[in-house]
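All protein chains but one are shown at their positions in the complex.
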Amino acid sequence: MTFDSVAMTTLVPSECKQETVCIFGTGDFGRSLGLRLLQAGYRVIFGSRDPGNTALLPEGSRVTSHAEAIKSARVIFVALHRDHYPTLTPLTPALAGKVLVDVSNNLKRGEYPQSNAEHLSRLVPGAAVVKAFNTISAWALQSGALDASRQVLVCGDSAEAKQAVMDIAHSLGLMAQDRGSLRSAGELEDLPLQLLPLWRLPLRIAAALLAFFFIYELVRDVVFAQVTEGKDKSFRIMISLANKIFPVVSLIMLALCYLPGIMAAALQLHNGTKYKRFPDWLDRWMLCRKQLGLVALALAFLHVLYTLVIPIRYFVRYKIAAITISQIRENKTKPFDSTLAWRADSYYSLGILGFGLYVLLGITSLPSVSNSLNWREFRFVQSKLGHMTLLLCTAHTFLFGWDKFLYAATYKWWMPPGYMLALVVPCVVLVPKLILMTPCVDRAVTRIRQGWDRPTGSGTQKKSRKSQQPLML
Amino acid sequence: MTFDSVAMTTLVPSECKQETVCIFGTGDFGRSLGLRLLQAGYRVIFGSRDPGNTALLPEGSRVTSHAEAIKSARVIFVALHRDHYPTLTPLTPALAGKVLVDVSNNLKRGEYPQSNAEHLSRLVPGAAVVKAFNTISAWALQSGALDASRQVLVCGDSAEAKQAVMDIAHSLGLMAQDRGSLRSAGELEDLPLQLLPLWRLPLRIAAALLAFFFIYELVRDVVFAQVTEGKDKSFRIMISLANKIFPVVSLIMLALCYLPGIMAAALQLHNGTKYKRFPDWLDRWMLCRKQLGLVALALAFLHVLYTLVIPIRYFVRYKIAAITISQIRENKTKPFDSTLAWRADSYYSLGILGFGLYVLLGITSLPSVSNSLNWREFRFVQSKLGHMTLLLCTAHTFLFGWDKFLYAATYKWWMPPGYMLALVVPCVVLVPKLILMTPCVDRAVTRIRQGWDRPTGSGTQKKSRKSQQPLML
Partner (left out) sequence: MTFDSVAMTTLVPSECKQETVCIFGTGDFGRSLGLRLLQAGYRVIFGSRDPGNTALLPEGSRVTSHAEAIKSARVIFVALHRDHYPTLTPLTPALAGKVLVDVSNNLKRGEYPQSNAEHLSRLVPGAAVVKAFNTISAWALQSGALDASRQVLVCGDSAEAKQAVMDIAHSLGLMAQDRGSLRSAGELEDLPLQLLPLWRLPLRIAAALLAFFFIYELVRDVVFAQVTEGKDKSFRIMISLANKIFPVVSLIMLALCYLPGIMAAALQLHNGTKYKRFPDWLDRWMLCRKQLGLVALALAFLHVLYTLVIPIRYFVRYKIAAITISQIRENKTKPFDSTLAWRADSYYSLGILGFGLYVLLGITSLPSVSNSLNWREFRFVQSKLGHMTLLLCTAHTFLFGWDKFLYAATYKWWMPPGYMLALVVPCVVLVPKLILMTPCVDRAVTRIRQGWDRPTGSGTQKKSRKSQQPLML
C-alpha cells in the first residue's frame, strides 16, 4: 500500500530549505495535513501517545512522543479533540514560545462556553495559540479538490505566530486571511457548522407562499373547471399554474425586502429617535433582505422562462389553430384592437424592464461587486433601483389585470385571482414609500437618521450633530 | 429609553480580556461606533469637551475630558470635524505613541489641499495616525445592515498602529484591508464621495444614442405611417420600436469599446513610438471601456427578451392569423422559400452565438473572475473574444438587413433604417482591425508596444529591448 496521494501540480517541492512542522494527533485530519505538508517540501513529525503505531501515516513522516516531537519544530498543529487538550498541560514548559495551531471544530454551535482555541491558550499559557485550518476539510486537503474555499482563516494574539501559520498556508497553495485576535476563535469555530443560516427564513417563506398559492390556484383553475364544467384541466398544473404562482410569490417576496425599511422608518418617526431598539423580529427580517431578494429573483427568472415557452406549448398551438379555424368557419374576423395592443405590449415591456433591473440588483449583490461599491453607490443601487424594480413589476401586474377585476367571472367561487392578492404587499410598500419621499417627511427621517433626537434641545447636542454631518452620506 | 441596539448575532462578547478604546467626539458616528465596540466586548471611553452631557451615549460607556480619556487607551478614534482638529494640539505630549484613527470624510472632493489624516498627523506629530473606518457609515455600523461593504480600508505609516486598528475591525466582524502608507489617505477620503464615476460617460452616451434613435425610428415608423397612410401605429412604441433602438445602440456601444484600441494602435504606428502621450479624451475613453461594454450587454439582454416575447404579442398573433386566413380565402399558398429559411435561421443563430459570447465577456469582467485571470488570459478573453463578439453581432445585423438596402421602400422619407446607421461604427472598427491583423502591420505594432522606438538605432536600445522581451506578454 502506497501512501503518496494525488499529484498536486501546483506544488513544487523546494529542496533547499526544509522547515520542520510537528503535528499532534494521528487522526484523519493530522494525516491528511501531514501528507500535504510533505508534498509541499516540509519535514513532518507526528507527536503521538503511541509512537510505535505508524500505520496509515504518510510515508516520509516520523512519529515520536509528544515531548520529543516538539523539540525540532516551531509550529505545532494540534489535531486533537478538545477533550484531550489537558494532556498537553505537562508539556507547558517545553511549549513556551512555540506556535500552537488549533485546527479543531465542534459538533454543534455553542457546545462549550469558551472556544477551543481560547481553552487551549489557557491550558498552555506560554505558547502562542493560533486558530487556523478549521475551515478546511481533511478530504479537501487530501484530494486537492479545493474548488471550495481555499481560504484559511487565521486568528491569534501574536502577529509573528499568525505570520508563520499564514506562510505555511501559502506554501500549501491556500489563501490565508487574518481575522484578528484569538477572541474571534469562537466565530471561526462556528463557521463550518453553518448551513446557509441566512437563507433559511427566506426559503421557508418562499416554500409556504408557493404551497399556499399552488393550492389556491389549483382550486380556482383545475378543481373549479372539474366541478362546474366537468372538464379535466389538470395538464395546466405543469406550466400554466406554475407560471401563475412563481410571479405572484416573486412579487410578494420582492415587496417583503422593502417592507422592513418602511416599518423601520415609521418606527423611527414614531419614536422620534434612532437610538431606540427595533423589535427582534424586525432585526432578523432586515438581516435577510438580500436573501429574500435573491429568492424573488430566482422565481422571477423561472417566470420569464415559463412565459417564453408559452408559444412552443402543444396546448397553446392547438388553441391558436382552433381559434383561426373557427374564425374561418364562421367567416368573421375580429377587428384589430389598438387599445389591447397598447396594453399587452406595455405589459410585456414593463415586465422586461423590471426583470432587467431585477437582474442588475442580483449582480450587484454578488460579493465581489458589492465590495467594489462604496456605501453611497450601494444604497443608490439597492434602494433607488430596488424600489424602481418593485414599481415596474407592480405596474406590470396591474396592466396584466387591467379591468378584469370588474367582471364577476374573474372571481371563481368568490376567489380573486392570485395576482390580485399579490398586489397587496407591494402597495403596502409603495404607498408609504411615496409618503416618505415627500419633502417634509423625508427631512424628518433624515434628521433622525443623522442622530438627531426629538426631545433634546441642548446646545451641545446641536453642535455635535452639525460637526458630524460630513460623516453621514 | 434604552440604548442597547440591535442584537448582533455574530458578535459574542468575550468576558476575559477587556481592551479599552477611546473615542473623541460624541456625535452620531462616535456613538454608533461606541455602541458596536461595547457589543464586541471593548471598554469604551468618550472624550468630550462637555463631559457632563452623557445624553444619547450608549449605556456602559464612560465620558470624561479628552485629557482624561487618553490615559487608559492606546487606540483613540477621532470622530471630530476637521475644523476641530486644532483642539488636539495641546494634547500632543499625552498623545505621543498613541494610535489616532481618523474616521472623517469631506463633503466634496478636493475640499482641502491635504487629506484630513495627513493634516491630523501634522498637528499631532508624536502620534501614529491611521486612516480607517471612513468608508463605513454610522447607519451601517449601528443597524448591522452591512450587506454593503464590510471592508475597512486602512492606511498609515506605522505597521503596528495599522495592525491594532485592523484587529479592532476584525473584532467588529468587518474585513480590514491594508492600503499602504498615509499618503493614500486622500484617496480613501475621496472614495465615499464617488457615485459610480466611470459609469457616467457610458450612461450618458447610451442615453444620447437611445434618445436619438427613439426619435429617428418614431418618425420612420409611426409618424410616416400616420402622415402617408393615415394609420395609427403608435402601439408599436412599446415593443417594436424598443426592440429596434436597443440592439442598434448596443451594437454601436460594443463597437465603441474597441474603437479606442484601434485609434491607439493607429496613433502609435503614426508616431512610431508608444512613449508619446495619447490625447486626454482618448485616455478617458479607454478607461471606461469596461463600463461601455457592460451597458452594451445590458441593452443586448433587453433586445433578447424583447425578441423572445414577439410570438406571445397580441399584435403578432393577430397578424399571423390574418395571413393564414387570407391564404385560405385566396386559396393560394406561398411555396416554402429555402433561401429565406437559411437566411432567417443564420440570422438568429449568429445573434444567439454573439449574445453567448457577450454574456461570457460580461462574466469575465466581474471583479472576482477577472482577478483570477492573469494578464495573458484577460487579454485573450477581452480582446480575442471581444472582437469575435463584435464580428458575430455585426454579421447578425448584416443578415437581418440582407438585400433590403436595394429597395426604395426601405428608405422612408429618404431615411435608412436604424440598423444601417448602426453598422457604420462596427465597420470602422472591424476593417482596420483586419488590417492590423495582417502579419506586417501586426509585427510593427508589436515592436512598438514592446518599447521599440523607430528613430533610435543605438546598440544599447536594441539590447535592452531584447533583454526585456520576456517581461512582455
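Letters A and B mark the chains in the order given here, with residues in each chain numbered from 1 onward.
We take it that a residue touches a chain if its C-beta (ideal position, glycine included) is under 8 Å from a C-beta of that chain, and two chains touch if they have at least 3 such contacts.
Everything numeric in this text was worked out from a predicted model, so none of it was measured.
A.B. asks: Among A:114, A:163 or A:271, which one is in touch with the chain left out?
C.D. replies: Among A:114, A:163 or A:271, only A:163 touches the chain that is not shown.
A.B. asks: I'm checking contacts with the chain that's been left out. Which of B:183, B:200 or B:443 qualifies?
C.D. replies: B:183
A.B. asks: Touching the left-out chain: which of B:22, B:155, B:222 or B:300?
C.D. replies: Touching the chain that is not displayed is residue B:155.
A.B. asks: May I ask you to list the residues on chain A that touch the chain which is not drawn?
C.D. replies: 1-7, 9-10, 12, 14, 16-17, 25-32, 41, 50, 53, 55-56, 79-81, 83-84, 103-107, 134-140, 142-145, 147-151, 163, 166-167, 169-171, 173, 176, 191-196, 232, 234-236, 238-239, 242, 298, 301-302, 305-306, 308-309, 311-315, 317-318, 321-322, 324-325, 328, 366-369, 371
A.B. asks: So that we can see where the missing chain sits, which residues of chain B does it touch?
C.D. replies: Output for chain B: 118, 155, 159, 178-181, 183-184, 186-187, 273-278, 280, 283, 286-287, 289-290, 304, 307-308, 310-311, 320, 323-324, 327-328, 333, 336-338, 340-342, 344-346, 348-349, 352-353, 355-356, 359-360, 365-380, 382, 449-451, 453, 456, 458, 460-461, 464-465, 467-468, 470-473.
Following the convention adopted for this analysis, only the chains that are shown with their structure count from here on.
A.B. asks: Using the average of all C-alpha atoms in each chain as its centre, how far is it in Å between chain A and chain B?
C.D. replies: Whole-Å distance between the two chain centres: 23.
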